[in-house]
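Every protein chain of the complex appears in place save one, which is left out.
Right, chain A next:
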Amino acid sequence: MKKTFALALLAALCLHTYARFQSPDQDPYLITDYSRLHPVKVSRVVAGKEEEQLRNLVREARDKGLTISIAGQRHSQGGHTYYKDGVVLDMTAFNHVLDFDPVRRTIRVQAGATWGDVQDYINPHGLSVKTMQSQNIFSIGGSLSVNAHGRDIRNGSLIASVESFRLMNAQGETIQVSRTENAALFPLVIGGYGLFGIIVDVTLRLTDDELYRTRTDTMDVYAYHSYFEREVLGNPDVRMHLARISVAPDRFLTDMYAINYVREDSVPLQAHNRLRERESGVLPAKIMFGISRKSDWGKDALWTMQKALFEREKGQLISRNNAMRSESAFMDYQSATDHDLLQEYFIPVDRFAGFIDDFRSVLARERLNLLNITVRYVNRDEEAALSYATDDMFALVCLFNVPLSEEGQAHTKQAIQSVIDRVLAHKGTYYLPYAAYPSAAQFHAAYPGAAAFFRAKEQADPAARFVNYFYEDYGKDARR
């Protein structure tokens, strides 16, 4: 009897697991990205290893009429790294440092290397990356393709720190691209989402690693703009900045705290520049984050805990390189029915409070499960063809927990479009590496240069060899 029960229990558990994980995004023979939306079958995944092999691949694709999509760490969330029946070029093994000049402060690195690889290499030389995301897990090629930005408030978007790169184009030729050579391609490829060819390697300008002392402040959303202008931008010693807006129901989109990284010259960097390798407190943070995902009291408790932790950070010393490798493992989430997806909105700094009021109303109406908002600053930089920083902007990085069901996704799409309407009304833009919820009209309103961008794409790659779902979702109509 006991045995029958035990066996039945095991069989039931297996059946339950099979049924629960039956959705297409769980199919190991299909490809998707971090979003787990839109899984498809691709013809094959090729690991990029040698330049010659990449050239042969492009020529083979041309001869056989195949498409190529380029993938790094696959953290983009809008199908930028794959396409149905096409070849996925996995660049992660293409990850060597090719050249390093500590005097000129430049590094040439293969596109599949991550920021972590670069940091490991340059940290002993007292150098640091100028602009990158807050985490170091992303590939350089992927970061260029999304024209990343991060906590640094003095160095602009990533494009500003790129000196040059080599690109393998649709004809299989490798060309040097910089502000002086093949210059027209420079602003198209950076922030170009892999549509102009394979970024082979990149030369980046570096800056000095520095020691920072953290300074923390709390305020409400209405005081944030003037606080930022006065205490952050107005103080040249503040090099990096990050703020967080409460999503706890008790203080929904009202309370904020800010953390500033202020240059500290009185203490030698050498005592604090050992790179942090291990993420601490992942397990309790993940448990708390998991509870906040499912309940309002969890969100209140998490905000209280975050604020307490944040108070503890006050006055701590941290090297620039360590401030640019912050923790992410606690946010990993695997559930069969729902997923955490990012959205990012860029709002002109003087429109911040007005937008937050509108955002709060839309969220209340649409009942989206918003888990986290962090705020970064990015100064106006319109060098990239698809530039999001059309003004000095606050970037609001929003993490939503969304259902993966068809109805759930339909509702999310409609709700996000309502948010984007408010973003556009405040002369804002939104970031393109994420799920394709915004409509084509909203895309063109946020990116007036998009039509010219896609015309240039058609010229550079008339047979549409390099494609992905970003191109399918927004590029095809624009070409006409």
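Basically, a contact is a pair of C-beta atoms (placed from the backbone, for glycine too) under 8 Å apart; a residue touches a chain by one contact, two chains touch by 3 or more; residues count from 1.
Heads up, the rule we're going with is that contacts and distances are computed from a predicted model.
Missing chain, UniProt protein name, picked from "MFS transporter", "PTS-dependent dihydroxyacetone kinase phosphotransferase subunit DhaM", "Putative ABC transport system ATP-binding protein" or "Phenylacetate-CoA oxygenase subunit PaaI": "MFS transporter". Checked against the full complex, the candidates A:Leu13, A:Ala425 or A:Ala463 give a single residue touching the omitted chain, namely A:Leu13. Contact with the undisplayed chain is limited, among A:His272, A:Lys286, A:Lys427 or A:His444, to A:Lys286. Although one chain is not displayed, its contacts with chain A can still be listed: residues 3, 6-7, 9-10, 13-14, 17, 277-278, 282-283, 286-287, 290, 329, 332, 334-335.
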